[in-house]
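With one protein chain held back, the other chains of the complex are shown just where they sit.
Right after this comes chain A.
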Amino acid sequence: MTSQNLSTQLRALVVDDNILNRKIHERMLNGLGVECMVVANGKEAVDVHFYGQSFDLILMDKDMPIMNGIEATKELRSMGINSLIVGVSSRSMEAEIREFMEAGLNDYHVKPLTTHKLASIIHNINPNYATK
């Protein structure tokens, strides 16, 4: 993990094809003091990295059109992106979770996320990060 000090702003990328989830996860992250960008599918997530953006945390939905979470995670890892990638999905079959994890996730959570779950994810990135 990269070392952070208290004054470093954490940045997160929310990747989800569902407009409600994008809005809710963005608001939750903002409430925890994390700056956010939101995109609607895996290809957009790959593109923003291709154009030079970087993030401390990527919240990756699994089922998305154009490029899904598994493909996007594999692509980002092959591009050398080392950010924390947390998979988020409503699916909970073991085989599907394993496939998603093996694509290169650091962690996986079942949807819907709560502020509490996100706070513990943030804490893992930076235990000293001041959350509200």
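Quick notes
We adopt the following convention: a contact is a pair of C-beta atoms (placed from the backbone, for glycine too) under 8 Å apart; a residue touches a chain by one contact, two chains touch by 3 or more; residues count from 1.
As a convention for this text, contacts and distances are computed from a predicted model.
One chain of the complex is hidden; its UniProt record names it "Histidine-containing phosphotransfer protein", one of "Histidine-containing phosphotransfer protein", "Large ribosomal subunit protein uL29m", "Repressor of RNA polymerase III transcription MAF1" or "Exostosin GT47 domain-containing protein". Checked against the hidden chain, the listed residues A:Met28, A:Ala45, A:Ile58 or A:Ala103 yield one contact partner: A:Met28.
As for the chain not pictured, it touches chain A at residues 18-21, 23-24, 27-28, 31, 63, 90, 111-112, 114-115.
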